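A short worksheet on the structure shown next.
The other protein chains are all here in position, but one chain of the complex has been omitted.
Now for chain A:
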Amino acid sequence: MSHLLVLFLSSALAVLVISSAARWISSKRPARSIPAGSGPASKSSENRAMLFAQLRALASIAFAVVLFLALLRASIAFTGQVGLPLALTAGLSASGGLLLYSSLPAPMPPRTGAANASLVPRKPWSFGPRRSFLVPAAIAVCYVGLLVATGLTSSPDELGRYRLIRLADGAHSTSAGPYPGWFYGVPLMLVTVALAGSACLALRRISSTPSLPDPRMAALDMRWREISTRVVVRLGTGALLGYAGGTALLAGQAVAVAAANFNQSGHGPLQPLFAVGFAVAVAGPVLVVAGAFLIFLAAKAAFTIRSSARHALAKPADQAPTSQGAGA
């Protein structure tokens, strides 16, 4: 386990080094001078402006994938931890990617002779509808609730690890596992907190990045923030759904197996516990698939920030997405 911790700390150090290097390069590069014209902004200047937004998202995804592979390799090598390092891998990787996203500096703006600023305050929740932030928060709360519930109903195994469910009635008792009791639950709660915290930092980075210097790109500036916010929210929601689904699958299976084995009088599985376990076990894969789909959508959006932002601006005004403040 300590090796996994060392690996994650090394990854955190890598985030620090990469962001410091990017900050240093950004400060050393001389600011270009571009004229601020009065007509519409050129396609090349819009492309240039969007390039950084896309690069930042792609670098973060690449980092998360590399971190996932490294942690996966390390966690497979662990024995005796009954899958705990494996369970933490995806959440820690997603958190690492989001942390890198939030720590990469904003690009040096080109000098135009004049700088413009909107007087509308930007908040992390300004670039999406309110429900898009409430849904992942509700999922996180429900997930922590599920972990606490499984923790409270868990029993220790022969090594004292709370990872079994035990049904007992007088002389009869049966147990089943792996069950997400305190043994898995507490680290998973910490991963949930890390995921939520890193997503909040990434959203804060999106809102605090200085606006594009050319006032003709105000709509484009809004669009890249909206798309990036959607990427972060979908990534976080997808990861949470994946965890909730995996946990539900394990918990449901263990409960159903324990209820099926608790067959004292030959009347079949203990009801309604068996039905509840079965239903939860079936819901698990559905949640996992939904989470994977959201992560796929987030990755797809991250790869196409540049074209999506420009494409959305080309649409007629009545088809354009909601403006800033929709969720404020």
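Everything below uses one rule, namely that contacts are C-beta pairs under 8 Å (C-beta built on N, C-alpha and C of every residue); 3 or more make two chains touch, one makes a residue touch a chain; residues count from 1.
To be clear about the criterion, contacts and distances are computed from a predicted model.
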Identity of the absent chain, which is to be given by its UniProt protein name, from "GntR family transcriptional regulator", "Anti-sigma factor antagonist", "NitT/TauT family transport system permease protein" or "ABC transporter substrate-binding protein": "GntR family transcriptional regulator"
Option from A:Ser132, A:Ser211, A:Asn261 or A:Thr304 whose C-beta touches the chain left out: A:Ser211
Chain not shown: contacting residue from A:Arg122, A:Arg161, A:Arg223 or A:Arg306: A:Arg122
Touch list for chain A against the chain that is not drawn: 106, 109, 111, 113-122, 208-211, 213, 215, 218
